[in-house]
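Heads up, one of the protein chains got dropped from this complex, but the rest are sitting where they should.
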Amino acid sequence: MRFLPLNSAQRQGLLGSAMLSLLILAIVGAYYLWGESYQARMLYAVFVNLLVVVGLQVFTGNANITSFSHAAFMGIAAYVAAICVTPIAMKAISLPDAPWGLNAFELSALSAALLALLITGLLGLATGLFMARLTGVGVTIVSIAILVIVHSIFLYRTDIFKGNQALFGIPKIFDLPQITALVIVAIFIARAFRESAVGLKLRASADDEVGARAMGVDVFKVRLIAWVVGTLFFATAGIAYAFYLGTISARPFYFNFVFLTVSMLILGGLRSVTGAVFGTLMISMGLELVRWLETGPVISGIKFPEVLGLSGLLLGVVIVAVMAFLPRGIMGNREIEDFVKRKR
Amino acid sequence: MDYFIQQSLNALSFGAEYALIALGLAIVFSIMGLVNFAHGEVIAFGGYSMVIMGTLLTNNPFVLMVGVVAACVFASVALERVAFRTVRGADLTTGLLTAFGVSIILQNLFLLFGSPRPIAATQFIFLDRTIAIGSIRVSSLQIYETVTTLLAILALMFFLRRTTLGMAMRAAALDFEMVRLCGVRANRVIAGAFAISGLLAGLACIFIMARRGSVQPHMGFDPVLVAFVACVIGGFGSLPGAVLGGFLLGITEVAVLILLPQSAGGLAHAVVFALVALVLIWRPDGILSPAREKGDKI
Partner (left out) sequence: MLEISQLKVFHGVIEAVHGIDVSVSEGQCVSLLGPNGAGKTSTLSAITGTAKSTGSIRLLGEDMTRLSIEERCRKGIAISPEGRRIFSNLTVRDNMLMGGAMRRDRAALLSEIGEWFERFPILGERAGQMAGTLSGGEQQMLAIARALLSRPRILLLDEPSLGLAPQIVAKIFEIIRELKSRGITILLVEQNAAAAIGVSDKVYILNNGRISRQGAAAEFGDGSDLMDELTGVHS
């Protein structure tokens, strides 16, 4: 392995990413062996969340600045991809009033995805130019502003986005194999970013901004890069979301989803990619269990009552408990390979 | 002219509501650096208490008003005890996420024990009547709202300037440790801040209920989001800033509603938030951001 000029942290990153990928493959394998078909949808949703949370780790984790706008970027990419890829005949029904000839063209899946990435990435760059300049709280606040603005536009331009109604008729392009591949690639990229020079500088500036500046770190530049890279992750998640579900609406791209994904990240531990993966898997499993309880299941002959709101309650409790007792999350600063190393 | 007065009153009453809620956020933030996003759920708690009290106790609106305010004060102080004490002194993000967590918990508790659909509570609706002053027809609620807010601000100013606890709060905004070094109990100052915050939430709750006539689990979220923005515009942690920001937002929102075509009404929020983003880029710490001082070595 001498042909790659990698330092030891980066080599460990490769090892860690490979281990996480094996975990993902094991989960997918388990599904194909024992899973029931309705669980495919569930697993797909978990993997979309995983893309988002790993993307969050890139900016929020490394820069240690909470941002809430990811649902907005994901929504933008999902709508762009959906509008581009839906066949003209279908758009005549689903988007009859769309302006600018939006319902008069269609693109291949690949070009639709690339266009969605490009547009979202450019928006990420435009917002990032401001974001990277702001202080920590400022980013959080402006990210909320972005989320609200984008959501208002989704709701307002019903001729393009259908608002809270569904934009339907999107062809199903992705399935479990594609998203699995995407998740694995995302894990490798996020980990590579964390261990790269930019990632290291970003983490240093998160620990001590003045110190990092004094050492010659261009905090603006590294934050901007992380912001744009993160945006591309969200865009990918949005595209994957649109390419599978067949219909999208504005509602999922708002605060509830933001809280869900942010709590996944903080449970696992902001600073580690492994944490992002573990947090997502744990909360997803926990929520699935609670959702099943919510519907009022029959356990050993006893019919439990239907309790709405239990899953949300659990999410809130997880956030508060983690913040109070485990502010660095489960993983803290560690990555998966650190466990293996210690056993040696 | 009439139209102008009506719209001005509109702007004032919008602004008054935002200012009330924003003050509640700002007073807590100025003392413990916590962006209390659960403030909206304190308001919703007031609403649900009103439903319960209205069913079990009395329909007398004035008793209910006292009850709503008391419930909000209780909820606010209780939240500090249960949830925010553990993150006291933690960094801003930790506090913010905790507050969001608490907000989600409460919303879902309302969902669990209440209903996802609105529950009617119409005892305060009578506040909202159209009255005629000369040739101008205005809503009585808007007048009550504006006047109450101004009175609340005056009372708060008196409290902060003339009482020991109020002075301690102002001092704590600058240097909490020094206040404790003067023998003032930290818990009292913080509980006081949350109590005032709850009181203001209670007043806001009365007006929100008078307008809506129903409660819903998420009813507090949007007003607090806007109030949060008001705080940002005014400068987070600055009480005059919160008031200024609240009224500025009220004026902006009414102006946007007047200036934009009717069909674009849904974009009022988007425009307001875009303005906020611009303000932050222009002045990252807000318009009236408080000076931060620390006891550094000279």
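Letters A and B mark the chains as written, and numbering starts fresh at 1 in each.
By our rule, contacts are C-beta pairs under 8 Å (C-beta built on N, C-alpha and C of every residue); 3 or more make two chains touch, one makes a residue touch a chain.
Values in this document were obtained by computation on a predicted structure and should not be read as measured data.
Q: Of the chains that are displayed, which are in contact with the missing one across the whole complex?
A: Per the touch rule above, the missing chain touches B.
Q: Sort through B:78, B:174, B:260 or B:274 and give me the one touching the missing partner chain.
A: B:174
Q: Pick from B:184, B:201 or B:232: which residue touches the chain that isn't shown?
A: Answering carefully, the residue with contact to the hidden chain is B:184.
Q: Which parts of chain B are in contact with the chain that was left out?
A: The list for chain B reads 164, 167-168, 170-171, 173-175, 177-186, 290-291, 293, 295-298.
Assume only the chains that are shown with their structure count from here on.
Q: What's the distance between the Cα centroids of chain A and chain B, rounded to whole Å?
A: 32
Q: Looking at the complex, which residues from chain B come into contact with chain A?
A: Per the stated touch rule, the residues are 83, 86-87, 90, 92-94, 96-98, 100-112, 116, 217, 221, 225, 228-229, 232, 236, 264, 266-267, 269-270, 273-274, 276-277, 280-281, 284.
Q: Show which residues of chain A lie in contact with chain B when the two form their complex.
A: Chain A residues touching chain B: 64-66, 130, 133-138, 140-142, 144-146, 148-149, 152-153, 155-156, 255, 259, 262-263, 266, 307-313, 315-320, 323-325, 327.
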